[in-house]
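Coming up: chain A.
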Amino acid sequence: MKRFLVASLICLVAMSAGAAPKDIVLGLTIPVTGPQAAGGLEALSGTQIAVDEINKAGGVKLSDGFHKVKIIYEDDRGDTTLCDTTVRRLVANGAIAILGPYFSGQTLALDATMRELKVPLVNSATSIKIPKLENPWIWRCRCDDGINVLILGKAVMNDYKAKNGSLAGLKVGILCANDETGTSAANSYKDYFDKNNVKYYADTHNKDETDLTAYVQKAIAAGCNAWVSSTHDIAAPTLAKAMYQLGLRNQIVYMNPILAQTQVLNLMQPEWVEGWGCASDYAASDTRPLSAAFTKAFNAKFKGNPIPDVQAALYYSHATVILNAIKDADSLDSPKIRDAIAKTKGLQTLVGKAYASKYTNLIYEISVAKIRNLVPTISGSVSMADDFGF
Partner candidate 1 sequence: MNKKNALYLAGWILWLVALVLAFRTANSYVQSVFCMLLYNIILVLGLNFITGLTGQMNLGTIGMLALGAYTYGILTVTAGWSPWTALFAMVAVGYAIGKVLGYPSLRLKGFYLSLTTIGFGEIVRLLAMNLESLTGGTMGFSKIKRLEFFAYKPENRSDYFYIMLIFTVLAIIVANRIVYSKWGRAYKAIRDNAEAAEASGIDISKLKIQAFTLAAIYAAFGGALYAGYNRYLNPSGFTLEYSQNYIAMLMIGGIGTVPGCILGAIIVTALPELLRSFANYYWILFCTVCIVMAILLPEGLWPLIHRLFARLGKSLRGLRGKVS
Partner candidate 2 sequence: MAVILKLDRVTKQFGGLTAVNDLSLEVRQGSIHALIGPNGSGKTTTTNLIQGVFPVTGGRVLFRDQDITGKPTFEIARQGMARTFQNIKLYNTMTAIENVMVGGHQLAPMGLVSSLLQIRRSRSEERMLEEKANRMLEYVGLASIGGELVKNLPYGKKKVLEVARALMTDPALLLLDEPAAGLNPSERGFFIDLLRRINADGKTLFLIEHNMDVVMNISDMLTVINFGRKIAEGTATEIQNNPDVIKAYLGERYKVKR
């Protein structure tokens, strides 16, 4: 049994060695099976678009000629222990850079692994704890919860002031899921509102909750008149439905980018979320040139199955950052690619201009959209890059 196991894996490695000049192999560790399979599929499709574009132009042009780009992916089922195994398998199969994993918890779990494997990793995990790892190999091509909160918190206060003349009587209901993205956003919101001495009420819910009536009723009873939330694709429609049914109409509500995802909006009735706002790295309805081009390319390749959404756009940007770093480093050597990523300055990606900070963060801006008849209309992107000295 033992020898069979080792022999078959070694021949797998040999098989995928690839022809000269050496292909660029990007490794994706995503949830193909399990509850988060939807996100995994979007991530894979987004990366494929980026790779197709580069290969159509002949591949990445380095001093020793054009290198075709290839994707290999492994299913980590969204599990914090399995992602270590899948990342090692990808690197063993020749991946020079890793895209994913999907969750912040998994990224925290890979801290020691990435230092050991010495391969750069780019994903869209937004938790504020990841930069605190001070791990030179872990990067994030998406603005983190801290920035999200600054932008959305300011938007809530502006909307409330516009509606009521002053901030007096404002009490914000912070309704976040109790998973890693939710708790990280909730903590950031609490700090932000404390700093701006705004009263708030906070409560958590399970991320795949199917009934939140009592939850919302408790929040209403606590006297909240504006809302912020960070939750998941199953709980978002449940929350919107409960708020609508309990009589909340044209409220000030700002959500995390989950609300901009077409497949999540399809689960809702238009009247539930009319006028709600959300931060969103991308929206299929965004008419700005880069987004429109991506949406066209995506629909041309996948023809609506799946539909383009935030995760696809994010992984498209991750691929852009890595491929650009390979070009700058003019080498396929992972540490050199990492150094090139660390020197990224002003690279325009689909989700914003990328500036590498000391650890992890690359993007400091996000678009804010308003939902009109289930369509997220982007009113413009708010950049905090200057606050971070870029």
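One rule holds for everything that comes next: a residue touches a chain if its C-beta (ideal position, glycine included) is under 8 Å from a C-beta of that chain, and two chains touch if they have at least 3 such contacts; residues count from 1.
If you want to know what made the cut, all candidates are chains of the complex that A comes from, given by their letters.
Everything numeric in this text was worked out from a predicted model, so none of it was measured.
Among the candidates 1 or 2, the one that touches chain A within this complex is 1. For chain A in complex with candidate 1, the residues that touch the partner chain are 1-3, 5-6, 8-9, 12-13, 32-33, 73-75, 78-81, 84-85, 88-89, 91-92, 103-106, 108-109, 111-113, 116-117, 127, 129, 178-180, 182-184, 204.
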